[in-house]
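For this depiction, one protein chain was excluded, whereas all remaining protein chains were kept in their positions.
Letters A, B and C mark the chains in the order given here, with residues in each chain numbered from 1 onward.
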Amino acid sequence: MGLVKKEEYAFDTMPGVDVVLTKIDYVVNWARSNSLWPLTFGTSCCAIEMLMATGGPRHDLARFGAEVTRPSPRQADLLILAGTIVKRMAPRLRTLYDQMAEPRYVIATGACTISGGPFLYHSYSTIRGADEIIPVDVYVPGCPPRPESLLHGLLTLQKLIKEGQTIRKPGVRHKPVISEIPEGVSREDITAEMVELLEHDSVVNIEETLGNLERPTGI
Amino acid sequence: MTTEELFQVITELEPSAKQSEKTSDRPTVEVPPEALVALMQKLRDDPRLSFNMLLAHTAVDWLEERLFEMVYQLYSPQNQQYLAVLVYVPRNNPVVPTISSIWRIAEFQEREVYDLLGVLYDEHPDLRRLFLEDDWTGFPLRKSYQDDFILERPK
Amino acid sequence: MSVNITTLDERTRVTSEADSALDTEEYFVNMGPQHPATHGVLRMVLKLDGETIKEVIPVLGYIHRSIEKICEHSTYRQIVHLTDRMDYLSSIMNNWAVSLTVEKAANIELTERIEYIRTIVAELERIHSHQVAWGVMGMDLGAFTPFLYGFRDRELVTDILEETIGARLTMNYIQPGGVMFDIHPNFVKKVKEYIAYFRPKLDEYEDLMSGNPIIQQRLRDVGTMDGETALSYGATGPVLRASRVPYDLRKIEPYGVYGKADFNVAIGTAGDCWDRYYVRIEEMRQSIRIIEQLIDNIPEGKFMVKKPAVKIKVPEGRYYGHVETARGVLGVFIVSQGKDIPYRMYFRTPNFHNLWCTTAIAPGGRIGDLVAITASLDLVIPDIDR
Partner (left out) sequence: MNILDLLSIPILNISSSGWETITIAQRAADALSGNSIELTIFFLILCILITVSMLAGLGMVLIYAERKIAGHFQCRLGPMRVGWHGTLQAFADVLKLLLKEDLVPARADKLLHLGAPFLSILATVLGLAIIPMSPSIQVIDVNIGVVYVTAITGLGVLGALIAGWSSNNKWSLLGAMRAGAQLISYELSATLGILVIVLFAGSLQLSEIIQSQAEGWWIWRAHIVGIIAFFIFLIASTAELNRTPFDLPEGESELTGGFHTEYSGLRFAFFFLSEFVNMFVASALVVTLFFGGWMPFHIGNWEAFNSIMDLIPPAIWFAGKSAFFIFLLMWFRWTFPRMRIDQLMRLEWKILLPIGFANIFLASLVILTKFHF
């Protein structure tokens, strides 16, 4: 939380500041988690189930305050990746993500977005997982996932935001990677390192981010 | 119109077109590339045939025979008759005349074939990549296409 | 001989400069790949003069997943599940196209029951596809409510299909040699209930959208396309039929049990957006009629004549088969060398062919007209790109 980090030194000598800042943090996270406006963006099949059917009368994304789909990435908080990402789309997806204003969150839905899905083998154009391009907070598996799964994904994201655990840096993955653990390293070590990484990455200095990134203009 | 009558009319219109010996579930004629445009024009405009619809156009890469097989699927709503037209071009110099002046959709079907198989179309009004980026190298649907990106399915 | 290969950059270079201060200047603007009106990742480069469209250049490939390449390495049963993901709103009909072609080629005899189930399920899906098309048409024209009404009724169709099939969108139901599962015991009852429910709802659809004067203004005489043009552009399905060409594979060469059902082919008169919109509404009515005639007569028998484990081999040759999906004719072209995988597989997809109509009918209209036209063509982008 940029707010907290910036003001830390000014206040931490005063008694009771921790409590106040925690409260502020809580309120800010509460607002952010309850007002996730998704971007109107869907690449293929999952878009029907994710944005359309979930926004529809039966599943009603509006109950969680997330039905205000914004067609402009500048105003959106949540990028619901629905469908395969191919090589030609990848740079555009990156641009879309860059155009979104902080704080921004990404939910990857469907097998294609998570790993390439049915188009994994023998395909010359399918990207194997959208998290190779942009950071992803929550993965919702399925082909396509049911609307209920997206609702669960949304609630999980809300929980993550409230705990301040969302991913802000590309390349960091929530995805469990099953591979051989090198000798001399225990599973606990990895977990500890990941927790540290997550804690570190959930703190973003907005001033710094603004200064470092030159944002592309136009659609 | 029976299939025999159809072939009779076609050979009458274009002598170089002959019935194909390839196994196919539709009546099929083979034609040399030079005669393609003339034959197609006649197939569409002849009142006995009136093949108004170009249903599909694609190509098959025959690596061993070193040939590209161009397939045109036609349909005549008037006679409810299907016809497939085959054109063979050598794989090292795949140039076919365009038929986009006869059916507008051929322009885009031909662009797809160029994009994926690298067949060139003579006199095509706007020959450029369709699905892939302009700077893509190679033609992925060719049997000889090599790409490090492709993952083989484990057996 | 003149083979001239161009690029998109060359194609979209501004050529004309304004001569005087009063002259207008043409400019290019990108619509998509992320744009609410393109229903996915279609990109259209528009050449505009003010708000008037001079030229439309569709740019494809933002969801090109190389399905045809994957097909060359997959068995026919594996290919069926890839077709689900092309035109996901008529996935069952896509399955059917592959199954039909393979069955014809491999000479697989089907039971009556299979044909009945296939026909009913496909018509149910046609209804749900047109419901989505209807709702999305409303959303593109700026009325959000029809969209939700369409999805309200679509949920009930997916419920019925889900009970039998187990999936909501990508059904993977029709297989070469039958259907994956027998119908659920509740199927017949629920379909009848649904028809009783949906018939009055269709009138509600008409009240909400068809009668609205703004809808009429936005759709009538917009994007008019005569039959000649439609045929030349290879349009099929509701788009072609709206232009007064009664080309419907269900009537012309009945597959399934369409030959036994009594139904009419809806055609338009003017070929404008309104006709394309209304042909879909009428097709929903006809689909209801078809289902009503068939639902009581499903004969007993096997639902699968080839076990799923059996690898189907297609004899050597070229095979072309097609079905009428909700958006037009899906053609499947198989070149086989006698193995259980095809040598070359080509899909003649309806949306790929319908899309190019925009280049003919959109110029001269406004941006709002283009939105109405793309909505009336009812494009599904992964089906274009494959």
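The criterion applied here is as follows: a residue touches a chain if its C-beta (ideal position, glycine included) is under 8 Å from a C-beta of that chain, and two chains touch if they have at least 3 such contacts.
Bear in mind the structure is a predicted one, so any value in this text is a computation, not a measurement.
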item: For the chain not depicted, the shown chains it touches; value: A, C
item: Among A:P103, A:G117 or A:G153, the residue in touch with the chain that has been omitted; value: A:P103
item: Residue touching the undisplayed chain, where the options are C:I252, C:M304 or C:I367; value: C:I367
item: Touching the absent chain when the full complex is considered, from C:L8, C:A143, C:V188 or C:A360; value: C:A143
item: Missing-chain contacts mapped onto chain C; value: 27, 29, 35-37, 51, 138-145, 148-149, 152, 208-209, 212, 214-215, 217-218, 366-369, 371
item: Interface with the undisplayed chain - residues on chain A; value: 3, 27-28, 30-32, 34-35, 40, 56-57, 60, 62-65, 67-68, 70-72, 74-75, 77, 99, 101-103, 206, 209-210, 214-219
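Just so we're on the same page, only the chains that are shown with their structure count from here on.
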item: Geometric centre distance via CA averages, chain C-chain A, whole Å; value: 33
item: Whole-Å gap between the CA centroids of chain B and chain C; value: 24
item: Chain centre separation (chain A, chain B; CA means) in Å; value: 47
item: Multi-chain contact sites of chain C, meaning residues that touch two or more partners; value: 61, 64, 66, 69, 73
item: Residues of chain A engaged with two or more neighbouring chains; value: 88, 121-125
item: Chain B residues touching chain A - in the complex, by the definition given at the top; value: 131-133, 140, 145, 147, 149-153
item: Chain A partner contacts - residues on chain C that touch it in the complex; value: 30, 33-36, 40-41, 61-67, 69-70, 72-74, 81-82, 84-85, 88-89, 132, 147-148, 151-152, 154-155, 158, 168-170, 381-382
item: Of all residues in chain A, those that touch chain C in their complex; value: 39-45, 47-49, 52-53, 55-58, 71, 73, 83-84, 86, 88-89, 92, 96, 118-119, 121-126, 143-144, 146, 219
